[in-house]
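What you see is the complex with one protein chain gone and the rest in place.
Take a look at subunit A:
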Amino acid sequence: MLNIKNLHAAVEGNAILKGINLNVKAGEVHAIMGPNGSGKSSLASVLAGREAYEVTEGSVDFDGKDLLDMSPEVRAREGLFLAFQYPVEIPGVSNINFLKTAVNEVRAYHGQPPMQAKAFLDMLKSKQKLMEFDANLMNRSLNEGFSGGEKKRNDIFQMAMLEPKLAIMDETDSGLDIDALRIVSAGVNKLRGKDNAFIIITHYQRLLEYIVPDFVHVLYNGRIVKSGTKELALELEEKGYDWLKEDIRLEEPVQ
């Protein structure tokens, strides 16, 4: 589904991603871990198409299409979804109108007519139930004055509404209370299927106990330096990142 090859990206001339290779197949869940500042959110941003990042090398194939060639909105319409580490507050844009617009723009792209009011409301209700999302938040301005956890849950709710092929969740667990973590994870597990995939960025093993990944990768200094199965997350939880840094230093060519 997603094939990242030797991806390099820079912000304001600073190289941030330095040769990422990652292959995600339909039905898989990949976890990406790594120290602060290693480039996890940057990778998510580059995939979603944030303009501040300049891709300097490499390629990304998304279901046979060149992802890097698409505008952010086309990527979203093609089925890529990013749940933000820091969702933005947009005063004056109502949550529900925003969602309706988003759903219908995606539908229009696929040649489908806009959703009827009734059908939209039914879908809204069923997804609200799935994600146990507070219906009162729907009529407020988009994320305005939402608590940290509410913003995260709103993003995940949008994900449930848009049913993307590939969802990238950037530290969705940070800011969620214990119950919310369980609820959101259960929701994600219900959305999992053979035709979609998830990339889950997290610092904590705990989330991965709920959403069990097929693969775990460690991103360090703009590169994936280690990949493994869910046991790798346990090992990181126990040992931290220092042992990996040692390994890398040994591997790195002497300048």
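By our rule, a residue touches a chain if its C-beta (ideal position, glycine included) is under 8 Å from a C-beta of that chain, and two chains touch if they have at least 3 such contacts; residues count from 1.
Basically, contacts and distances are computed from a predicted model.
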Undisplayed chain, where the name is taken from the UniProt record, one of "Sulfate adenylyltransferase subunit 2", "NADH-quinone oxidoreductase subunit F", "Nitric oxide reductase" or "Fe-S cluster assembly protein SufD": "Fe-S cluster assembly protein SufD"
Residue among A:38, A:85 or A:158 that touches the chain left out of view: A:158
Full-complex contact with the absent chain, from A:106, A:197, A:211 or A:224: A:106
Contact footprint on subunit A, counting only the chain that is left out: 48-51, 71-73, 75-77, 81-82, 84, 87-88, 90-93, 98, 101-102, 105-106, 109, 141, 158, 162
